[in-house]
Every structure is written in C-alpha cells, then in structure tokens.
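Have a look at this one.
Only a single protein chain was left out; the remaining protein chains are all shown in position.
When the chains are written out, they are named A and B in that same order, and each has its own residue count from 1.
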Amino acid sequence: MDQPSQPLLKMSGITKTFLGVQALKGVDFDLVPGEIQCLIGENGAGKSTLMRVLAGALRPDAGTIAIGGDSFAALDPMLGHRVGIGMIYQETDLVLPLSVADNIFLGHEITRGGSILRKGDMRPVVAELMLDLNLHFSPDTLVRDLGPAQRQLVQIAKALSRKIRILVLDEPTAALTDNEIGYLFSLLQRLKAQGIGMVYVSHRLNEVMEIADRVTVMRDGERVVTLPIGAVTKDGLIAAMVGRQVDTDARTASHRTDKLVLSVDNLSVRGQFSGVSFDLRQGEILGLAGLVGAGRSEVLECLFGVTTPDSGRITLFGKEVRIGSPIQAIRLGLGLVPEERRESGLVLGRSVEENIGFPILRRLSRWLVIQRSRLAGVAADLIGSLSIKTPSARQQVATLSGGNQQKVVIGRWLAANTRILLLDEPTRGIDVNAKFELYQVIRGLTAKGVSVVMASSELPELLALSDRILVMAFGRTVAELDAATTDQVEIMRHAVVRPQETTAGEAA
Amino acid sequence: MTQSKSTADAAKNDSTGAITRLKALFAGNDVFLILIAFVVLAAIASPSFLTAANLSNLLTQSALLGILSVGQFLVVVIGGFDLSVAAVMALSSLVFAKTIGYGFAPAAMLAIAAGAGCGIFNGLVVTWGRVQPLIATLAMMGIARGLALTISERSVLVSAPLIADLRDMGGFLSVPTVIWFIIVAIAAVLLASTRQALHVFAIGGNETTSRLAGVAVEKVKLGVFATSGLLSGIAGVVLVIRSNSGVPLGGSGWELDTIAAIAIGGTNLFGGEGKLLRAMAGVLIYQLIANVMNLMAVDPYYQNIVRAAVIICAVGLSILRLRSASRRAILGR
Partner (left out) sequence: MSIMTNTLAKTTARDARRLLADHAILIILLLFIVFAAIVSKGRFIQIGNIAVILFQCSVIGVLALGQTFVMLVAGIDLSVTTVAILAAVVMGAGGSEEQQQMNLAGILPFLGLVPSIVVAIVGAALIGLVNGLAVVTFRIPAFISTLAMSLALSGLAMLMTGGSPIHYPNAFFSAFGAAKLLGLPSTVYVFAILALACAFFLTRSHIGIMLYAIGGNPRAAGLAGIPVRTVTVLAYVVCSLLGGIAGFLFLARTGSVAPTSGGGLLLSTIAAVVVGGVSLSGGKGTIQNAVIGTLLLAGLGNLMNILLVSPHLQDAISGLIIVLAIMMNVRLNPAS
C-alpha cells in the first residue's frame, strides 16, 4: 500500500446531528481496494452512524461521499446497491418465510423479460456462495428454520451475491462460533484478493488484530486515528478508544452508608445474562460498565420487573422479593430511567406534568377524578428543584431539550419516592452542560439516601460518579472495581475479554 | 419447500429420520387430507352427495368464491385484507348486465375494467394515501355496494341468448368452474415463476428488508390490489353467467368467507405465507360444508352459526400456526 492506489471510498467532512447532539463531527474516512479496515470505538463513538450514512440509511448534514469517480452528498439504499456497497447488518435482515435462495437474490433476481425467474441461472450462484461459506443445507430451506449463526452467514451470502466493491460488516461474528469465524475470515481473505474493500466494525480486539490491514479508531463522533495494523498494539488501541483523561476534580464525595439495601445473588435470564451478583448500599452509586450487548440494560430491566429471572435471588431492604412487573417494582421503591428516552422513557405527545405524574396518578385522584392542582403542585416542585427548563408544566414534553427530558424522567421517580434508582445510559444524546447538571441531580439524590445503579458507556462519567464499578462482558460480571483506584484502561481491558466459560458453552 | 426443510432435519438427526420423513409426507398437505376426509364424511352423511350432479353443482357454487379468493389470497399474502371483493363483484355484475346490449365482449371488458378500477383505487389509497388496507377496502365496500345499488336496487335480468347458452354449456364442468380453474392455473404458474410474485411474498414476510433489497414495494402493492379488483370484475361477469342477472346484493358477506376459506387453506392471515392450491382446497372445504348442510336440509339460521364457527376456527387456527412458527423462530432449531 505504498503507492496509495485510487481510494475506493472517500468520505470527507461527514457531519450528522441528532436533536442538537453532534453524532459525527466532520469525519473523514477512506478505503482502498483490497483492504480490510477495522473500525473500532466505544459505544456511541459514531461508528454505526457513519456506516448508516454509507449504507444510505441516514442522510448526512454535511460532507461528501466519493465512490470510484462519483461524488454524492447522500446515498439511499438503491443508490448504494448500484455503486456496489454491500451491507451486512447486525440484526437479521432477511425475509423469514422465504427460502435461502430467494433471500439471497431478493431485489436483483435474474429474470427473462424482467418477470420470469430464471431459477436455473440463479441456483449455481447460490450453491457456490453457500459452499464458500461452508453452508451445507438446501438452498430451498426456509430462513425461518435456520439458527442465528446460519442466518448471519446467509446474510453475508446475500451481500456477496451482488456485484460489490465495498463490503461493510457490522459485528458479523456476534452470533458465530470459532469454527464459523474461521470460515468467514478465510472468505474475507479471498474477497480481499479480488480487490473488494471491506469495513469491519467490531469490538473484539483479537479479531481486529487478526484480520485488519488498517484500524480506524473513533471517539465522540470524530476519527481519532487511522493506523496500519503493524503499528498498533491492543493496549494502544484501548488507550486510543478511551482517550480522555478523567478530570479528577470531578470525583465526588461519596454518600455511601453501610446499610445494605439491595442484594442480587446469581441472577440469570436465559439468553441475556447469567450469574450476576452484587450488593448495593444506601446512598451508593454502583456503576455498570461494559460494551453493547454485555447485558447491562437487561440486568436493569430484570430488576425492574420487565423480565422475570430464570434463577437467582433479589433481596430488597432485607426481604427476598419477586418482582413480576414494573408496577410491583415501583411499589417496592425502584425506579428505572430507560436507555432510550424517547422510545421508552417518555410519552412525547403528553405534557411535562403528566409525564412526571404517571406513577402516582392513582394516588393523586379522588374517586376517579384527578386532582389537577395536586398534580400541578408536584410538578411545579420538581420543575423547581431539578431546574427543568420548560415554558410551563403543561408543555408537551417533546418540545424540551434532551437534558430536560431526562430530568422529567428522573423527576417522575422523585415524585414516586423512589429509593433505588436504576439509570441506563442517563446522559446519552445530551450535551455537555446538561450532563453536568444531571450529575449534580444524581449526586443530590444520593445525599438524600437514594441508592443508584447506573449503566453507562461513558467511562469518565462512571469513574467520576460511582463508588464501585461492576464490569460486564458477554452476559456475565467479569470484574468489580473500586472507582477511586481504577482507570479507563483497566475497565476496557475487562470489558473486551470474552470469559472462557461462555466460549466453551457456545461451542458445545 | 417443506420437503427439503424436513430433509435437512432428517440429515441432522438420523434416529428420528423415518418419523420426520413421514411427517414431511403429511405436513402442509393437511388441507388436502381434510378435504378428502370431509368428502368421505359428506358421502356417508348424505347419499345424494356423491352424485355427478351434486359434485358439479358444488364446483359451480365454489367458482365465484374461488375466483374472489384468488384475489384475497394475494392481498392477504402481501399483508392486508380486501373487504371490497364481494361488493366490487356485485358492481361489476351490474355494469355487465346493463351494458350487454352493446355486445358481450365490450360489456365484459367494461365490467372487468370497473373491477380493476376499484382495485387500483384501493391500491392508491393504501400506497399513496397510507391508509390501512382494512379501512381502505372497508370504504371501497361501501362505495362499490352503494354504486351497485344506485345502478339498480333489484337484480337486473339479462335476456341475451349468449348468456343462456353459456349457462347451459358444459357438462360436469360448468362455464364458471372452467373459468375458475383457468384463473387458478394461470395464477399458480405466475406465482411459481415470476419475480413480482416472489416480491409479494417477500413484502408480506418483511417489508423493511424487501425495501432495503430494492423491491418496489409500492408498485407491487398497487399491482396486488389492482389484480384483486380485476378478479372481482371477472367474478362479476361469471355471476351474471351463473345467475342470468346482475345482482346488486350479490355476495353479501363473502368478503369474510374468502378470508375464512383461504385461512382454512393454510394461508397465514398475517402475510408472507401461503399456497394458492391449498387456499383453493380451503374454498372447496368451506363450500362443501354449506353444500352438505343444504343437502341435509339444515335450518338456514343454524347454517349461519356453523358458518361463523368455521370462520372463527379458521382464524384461530391461523393464529395458532403463527404462534408456533414464531416460537420455532425464537428457539432456532
């Protein structure tokens, strides 16, 4: 790669803003023919946003995408197919009731006169693709009858069935066993020989070291660095992903007491996480660290009664409890601030006042009639104490900024006298100043004796706020660290390692 | 397709191979077995069932419902419902009956065009107007029935000799039966061999994926509703041939009968899955029940109850199938 050949793909100055938050800040990205470039970064670094721009699923606010000789301001899925971009999504992108063969050729069937399917011409192509991927079942098998790994491989075959110059793989090995990963990698090497440029998005640094020609690290919506694989080490990559140094002044005085409020023992939900144990004390903030899919949100949802555990014990304020529904969880003094504020946290079309009052509506009504003045009083108190910026309590919550929306969700639990607050990515998509306000709110709560479990992908935030940090990986807790003595690199080192038992379990 | 799936299963687990193969023989063919069982039961229940005259009559009775069910099948597979099929048929029958003075062919063309027009309207309301198919076609049901009754409140008798000839033509297989068979044959061939048909199934199975793969979702939907309308138009002409008249109230309630019939035939009411020939077997089973009840002189209002029960069972069965299928998908294999 000494004579930089004409780049296959050149994305320049790509900028994308979601609701006032810059997800991509003028990112440059390029790919040359026949290379495998790995794209890594923490959750929310902007990798998938960048790839969605490339796939044409998102329209960038600024920047250009040059492919071959053509330059575009934005792509769409059709245009993407035409210029030769193949996407392999993490989630299943197949029609379940159709056969493998039909799925592979969907949208670009070989036909006579644009209508009559030429199955005889498609069959050998499908057979060859399946052979390449070591798939030994009939192409007439319905995708519905396939397991997750086979589906993932069919998705790859589907992308390869088109004439592609660029192939994007988003966490392609999540569902695969080591054996299958081996086949995939040898296939990628063959594609490389054909001059196809590949972007490989992954969290798994071992894979990255094995397969990449170059590595690009992203952080906070920016490209940090692009380096040839020979010039990097695993620790170097972790350091580059983490980047920022923790502002030590940000660390707060702990309000932790010795009183045990919540004790989780060997909690498991099949297919989500297993053997999770931890204690929580009054006034403590317990941080949950881990990568996407590590099982953090699932643990919080289980504690809040969204899912029921298959095994394990939850002891709350000294009593063993079964939490069968959010309503029960709320009655026991729990409150959840979910990860997706707009999808799960708020009813956007309703007012600030109502969104705060949801858990206590029944308490605020006499007979059936809601006592609006009492609701307004509760809302006014919280708008004041949390300094929620809204024109009025009757304002539609959709019109508020992200930070203020999040305060509404937290305010709801204050109104309900919550004693243990479960926070899932509380500052995602919120600008810097609002983040600090939220930190103060969370600290203020612990001073009042509220205990907090906080899952966050922002390591500085975890380090600054938490008393202890529990690291999760692949559905298990892998480390418990003292926030005062640990650092980002140590956390990441635990988070990217796959625990041995799971590997053995999955291979079986 | 079911066959090969189970072949794969068999290869995976040899010990249960024989059972799997046996299951494969019957799996998905249950509709035909049920049909045979019903025929046997019917023959036992009523001696006059297995006569050529009655069987011929049964087929003729099934023809109209069958033609409408072909259209309904397409709409259901793509993930919708067409509640207007019967009303559009009635409208078409009146257009035909009123214009037959200008000649058989022009009148038939006009009637079929009227049906297709209604279908295209449905399709546009659904695709461009983004109205749910159920609501769009419910409104079309009102429009078409209203127009039909506006043209004439009573049945319009047709005196053209050609119609009488067509009606009396054919021995065991009447003209309506033959038209139904031809339509089913053409549809079956097109469904098995064309890209557009594959796209109908793909959209019904997963619309987002189909769109991302470059399937022209809107066009295909429009085409499906237009086809359903076209078939309703043809059914209108057949209705006139069969009954010698244009019938403004013809096929009242048949919109549900078509759905029930194809549900009996194993069509997934949530879209994406179904086999046309099995759906047609469903039509025959549905009609057969009515036929036998007639032969046994069951009180009409009990017939209605039975009909409702059959529809509910068919719909329930369809839901059960879906639930077991999705459970399978969650568990993998």
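FYI, contacts are C-beta pairs under 8 Å (C-beta built on N, C-alpha and C of every residue); 3 or more make two chains touch, one makes a residue touch a chain.
From a predicted model like this one, the values you see are computed outputs, not experimental measurements.
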Fill in the blank from the handout: Among B:I120, B:L138 or B:L173, contact with the omitted chain is made only by B:L138
Problem - Full-complex contact with the absent chain, from A:L75, A:V126, A:L267 or A:V306 - result: A:V306
Practice task
Mind listing the subunit B residues that contact the chain we can't see here?
Solution key: 125, 129-132, 134-136, 138-150, 153, 256, 269-270, 299-302, 304-305, 307-309, 311-312, 315-316, 319
Handout entry: Contact footprint on subunit A, counting only the chain that is left out
Key = 304, 306, 326-327, 330, 336, 338, 343-350, 354-355, 357-359, 361-362, 364-365, 368-370, 372, 412, 416
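Everything below uses one rule, namely that only the chains that are shown with their structure count from here on.
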Exercise for the section: Would you mind pulling out the distance in Å between where the CA atoms of subunit A average out and where those of subunit B do? Expected result: 45
Completion exercise
Per the touch rule, the subunit A residues reaching subunit B in their complex are 77-78, 81, 93-99, 102, 106-109, 111, 114-117, 137-138, 140-142, 144-148
Handout entry: Interface residues, subunit B side, partner subunit A - complex
Key = 1, 4-5, 7-8, 193-196, 198, 201-202, 204-206, 209-215, 268, 272-273, 325, 328-329, 332-333
